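Every protein chain of the complex appears in place save one, which is left out.
Presenting chain A:
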Amino acid sequence: MKKDDGITNIIICGVGGQGILLSSDILCSAAFCAGYDVKKSEIHGMAQRGGSVISHVRFGKKVYSPLIEEGKADFILAFEKLEALRYAYFLKKNGIFIVNDLQLPPMSVLTGEREYPENITGILSKIGTVDVIPAQEIALNLGNVRIANVVLLGSLARYLNFPLEVWYTAIKENVKQKYLDLNLHGFEKGRKFCEKVGD
């Protein structure tokens, strides 16, 4: 997936605690192993406490800014639907949303002050292609809901032409040995699921 400037831009977003930072670390390692210059930017600290979290990943021949410009993201990998909508303005024309089939209502919705927007997938499909991935369900079936992040990463992997070994190395570098098999399994499921709906 290359553009004129040869740089691929990926936004990963979701809710603090969903494993967004780990996913962007894995993606970054994979791009690095595949021989690209790579930059990543994220926010730590207060925002991570159940707040909206966004990570920018860019790779290509030479990357300057770690931040992606509005309307320039090739992919938005969203771990939660409302967060996909919140950062949809980053997507370029004909870009791709990969969205976890999950709704986590923010506090204002829990207290009844605000309503969770309806038909988010429909709204997103007016901006770009939308892949909805039941990552939560897939992860639960594998026995651990916390690996939903690698399931989603697996579905992103289908669009990036990195060799599979690169992904395995990147996952190995970033997860604990104890959880390696589980993560690799989750990644595979995500990659395969995507193939099923995509083809």
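Keep in mind that, in the parts below, contacts are C-beta pairs under 8 Å (C-beta built on N, C-alpha and C of every residue); 3 or more make two chains touch, one makes a residue touch a chain; residues count from 1.
Everything below uses one rule, namely that contacts and distances are computed from a predicted model.
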Among "Oligopeptide transport system permease protein", "Thiosulfate/3-mercaptopyruvate sulfurtransferase", "Xanthine dehydrogenase subunit D" or "Indolepyruvate oxidoreductase subunit IorA", the UniProt name of the subunit that does not appear here: "Indolepyruvate oxidoreductase subunit IorA"
Touching residue (missing chain; options A:Lys72, A:Arg158 or A:Lys172): A:Lys72
Which of A:Val38, A:Val99, A:Leu160 or A:Val175 contacts the chain that the document leaves out: A:Val38
Interface residues of chain A (partner: the chain not displayed): 15-16, 25, 28-29, 32, 37-52, 63-72, 82-83, 85-86, 88-89, 91-93, 105-112, 114-117, 123, 126-128, 145
